[in-house]
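Working notes, beginning with the structure itself.
A single protein chain has been removed from this complex, and every other one stays in its place.
Here is subunit A:
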Amino acid sequence: MSSTKPDRQVRISRIAGRYLVFDIDDVAYIRRNHGICAVFTGTMPQNPTQNVFLGLPVELYAEEAKLLAERKAGYIADDPADHLSQLKAMDTSARKAYIQSLNVQRKNAKLVFDEAKTQSLAKHKDKRKAKTPLRDATDQVSLPDGDALFDPLPAQPAKQLHVKEILPAVTPTTSNALIVPTGDHPSIEVPSSYPLYKYLNVRGYFITPGLRFGGDYSVYPGDPFRYHAHYLANSYEWDQAIPMLDLLTSGRLGTAVKKSFLLGGRDPAAKNRDQGDEDRQADGDLRVFCIEWAGM
């Protein structure tokens, strides 16, 4: 997948062993350019919602975090430590700069609000105009002094708007303006299924947690908004003995939900064997098989 903005560095916050992304632009970027949709986990503790309505932050699999770090599209940040050390070390000039940046955000927010307001005002004006001829006709006959009653109302709020310049309150969703990325990034422990994850991601597949179809991963041929999953995938060691019953039940389950059961793993001996094949070299030595019911 080609990245339009290769310079973008996604900040992946590691908090309590989980990999979280808080910036909505980063979330859109990794989804568009790296085929990573991850899982929305954010909710309000006082008012938990159904999981289809969850919001920021997005939680990445360790595999996804590692892939982004490998591609230099993101970096892992030890968020609690960074915050503690950098916030303590903050001097007055840094504080001022931060407050300044907040003010800029508030001004921007005000611009957006004002634009929305003028737009909606214009819209309502049109509506009122469309109606006025009718009302005028009746009003003028029965109440000749009606104009005097209704005229001042629209004029007053307009005047007040110009007088007070109150900026809207802004609650930043990230602390990006406060924290400067440090050079040292913690390493990532990935499960042994990472090679399979990478193999599928490189081929343009989107991967979500596999529990809903009974595997390690659910594998989609494109964005899950558009496609149904093609595979439920499990990763195995090359010499791991897999009970036939496991293969058959997974194959059966996959077929029941119109998917194929994909099993794959790394062949430790394949590196020497497939020197010529470019595709194989790129993923090292991964081999996959697909199982589905034969219908007989």
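Worth pointing out:
Heads up, the rule we're going with is that contacts are C-beta pairs under 8 Å (C-beta built on N, C-alpha and C of every residue); 3 or more make two chains touch, one makes a residue touch a chain; residues count from 1.
Here, contacts and distances are computed from a predicted model.
Per the UniProt record, the chain missing from the shown structure is "tRNA-splicing endonuclease subunit Sen15", taken from the list "tRNA-splicing endonuclease subunit Sen15", "Vacuolar fusion protein MON1 homolog", "WD repeat-containing protein VIP3" or "Probable electron transfer flavoprotein subunit beta".
The omitted chain makes contact with just one of the residues A:Val10, A:Ile188, A:Ile207 or A:Leu263: A:Leu263. From the options A:Ile15, A:Ile179 or A:Cys290, the residue with contact to the chain not on display is A:Cys290. Contact between subunit A and the unshown chain involves residues 203, 221, 230-231, 236-245, 247-248, 251-252, 254-255, 258-260, 262-265, 267, 287-296.
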